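Only one protein chain is missing from this complex, and each of the others stays in its spot.
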Amino acid sequence: MANLGPAHYSPYPVAFYDDLLTPPEGKALLLTEIVDEEVAMREIARVMLTSENATIFPGPQVLYAWNDEAKKKATLIKEMAEVLNAKMIPMYDYRPKYPKIDAEVEINPNHPNLTIWHNNIKACIFVGVHCHYANVALKMIRSETDCYTAAICGLSGHEDAMATIRDQHASEMARFIEIAKEVKKELGK
Amino acid sequence: MSIKNMTEEKNWSGQKLVSTDYLLFEAPREKHFMTGSEVLKEAIKRCTVDASVSYPITPQSEAAHLIGELWAEGYVGLYFRGENEFGVMSEVQGCAMAGARTVTTTSGPGTLRAMENFPTWSGTRIPCQLVLMARGINSPLTIQPDNLEVSFLLETGCMIWYAENVQELFDMSIAAFTVAEKPDVHVPIITAVDGFFVSHTRESVMLPADDIALHPYDPYASPLPPIDSEMPPGRFLRDPFVMKSNYISYATHASWQWEVRSAVERSKPYARHYLQGLVHTTGDEDAEIVFVACGTATHQAKEAHRELAKLGIKSKVVKLRTIRPFPHQELLEATKNAKYIFVPEFNIVGWLDKEVTQSLYGKTEAKIVGRPRVAGGMSMPAEAILREVFENTNVKGA
Partner (left out) sequence: MSVDIYKINPEFRDIMPQEIIDLEDNATWAGESVEKRGINDLTDKKEILEEHSLCAGCPEAAALRYILAALPLPEETIIVNSTGCTSLMFPHIALHTVHSMFGNQNAVASGIKRTLDWRFPDKTKDVVVLAGDGATIDIGLDYTLQSFFRQEKITTICFDNEVYANTGGQESGSTPKGQVFKMAPKGKVFDKVPMWELAVTSGCQYSVKLTASAPKKVAKVLREAVLIARELGPTYIHLYTPCILEIGLAANEGLWEMKEQDKDRFADFKYVSPEAEAYLKECKKEGLL
């Protein structure tokens, strides 16, 4: 079922098993429900603020200064981490790293579970990771760990995350940060 | 001709850029009379296509050389003849990976020669289009229509759509680019038609003017970077042996393959919109006799429906427009009143019969009959279909 993991031994594709697809434009996905974007943003913020070792995984599209949008997003993500009391661990490329990853400081789409287990991460946000690699990682995380995954996507979103918002450009991210600040206040964190 | 001639409003050949919805549903159309091969040229002409690679094999050679004419006329960015189909499909992979909207065509033995490329295409998430003009597979050799080759493609991870006639080929091959290029889909699309029955037969078609075209492909709105050194990460190999990672995560390989199949599923809402339904039903809504078919077999099933109607017997024709993704929901809905389901096919193995039977297993009490099957260029007269109806149901003939 499309819930919090660990789901199965084998990577869990909700599109195939549960008929869950990416949310339509203007909406978001929370577990199995299509919801308003703001509802999902609140929930993502709440989970990040109330889970152990909450971590943001920034990917290549925001880590490198390859255009103005990336530079803006970098500043916003740093602020996001501060607001959410979250660590940041980069997914700086997608190669199967040799000889092995240093699970404490990096995450890799070929075995994201290692980083999550090593750091005991219970909630995370994927942002700036190319969709294919995010999806490959998210299916494994859902099957093998109990980590809550959220995907902040600049394109269509990720149904393999427990929460996903789509079409997120710099201005949408800024809105998410404002909502996160509100939630933080409400929770007294 | 240069890509530098493209502006915000017009592509490099001066056509006005329009949305897919406008091109398919709103632009005024005029009547023409042409073959499937000729209509493919008309479709590609209106699609701001960057690249095409070709190779001769009957019956797709004409379509392939007509696309070459489009290149000579300034509509298609780059075009050349490859050395054989395996080479062509690899060249297509290179073009698509480097950010080109790419189209190619092949048939029968050509498909099989290229076979290794298709799961590589889908695994590497390229949104290229293959127009498959189905012809028989050796041995023995036949150039004639027969769609056995589609059965070999079912598990390659590519989308497969099937056009019934020349008009549908036009509209589908345009919609194909748009759906395949959606960032959450972004897998190859195989647009199948029956060779000769569609590629070489003239039909009336309604076409929009040729001074409009689709917006170009954006290779940066894609689930992984194009190979052009312009998008991070700078260190990027497409695609590495994931098995060579530490703690040997073979699960990555499984997850990757699941991702490709998930991408095909994600195409459903877009395909529904641009194809106006994954299936199309005609005939009597509540009929107990239902024909499920794709391609030209649908056309023949509609003939059979008309003949049965003359005898006062109700029947329904359910045309599947998409094979991958398979329209499970729509098929179940369309056959809910069926007592008899006939799956007429242009191949001897009955691949569509197997798909339909598996899809409806445990969900229908209808008797599913995978006949008639014709192959190697045989036609499928309505009489052959009717005979199956009379022999397998309690319906009386004239």
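Lettered A and B in written order, each chain numbered from 1.
The rule is short, and it goes like this: a residue touches a chain if its C-beta (ideal position, glycine included) is under 8 Å from a C-beta of that chain, and two chains touch if they have at least 3 such contacts.
Computed from a predicted structure; not experimentally measured.
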Out of B:98, B:154, B:349 or B:378, the sole contact with the unshown chain comes from B:98
Listed residues B:75, B:170, B:197 or B:236, member touching the removed chain: B:236
One chain isn't shown here. Among B:228, B:285, B:333 or B:391, which residue touches it? B:228
Of A:4, A:31, A:70 or A:179, which residue touches the hidden chain? A:70
Which parts of chain B face the unshown chain closely enough to count as touching? 2-4, 50-51, 53, 77-78, 80, 82-84, 86-88, 90-100, 116-117, 120, 225, 227-241, 244
Contacts from chain A to the absent chain lie at residues 58, 62-67, 70-71, 74-75, 77-78, 88-90, 92, 95-96, 98-99, 102, 105-106
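Heads up, the rule we're going with is that only the chains that are shown with their structure count from here on.
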Distance between the CA centroids of chain A and chain B (whole Å) is 35
Can you check the complex and tell me which residues of chain A touch chain B? 10-11, 13-16, 19, 21-22, 24, 60-61, 63-64, 66, 92-101, 108-111, 114, 130-133, 135-137, 139-140, 143-144, 155-157, 159-160
Interfacial residue positions of chain B with respect to chain A in the complex: 125, 182-184, 186, 221-225, 231-237, 240-247, 249, 251-252, 254-256, 258-259, 261-262, 265-266, 268-269
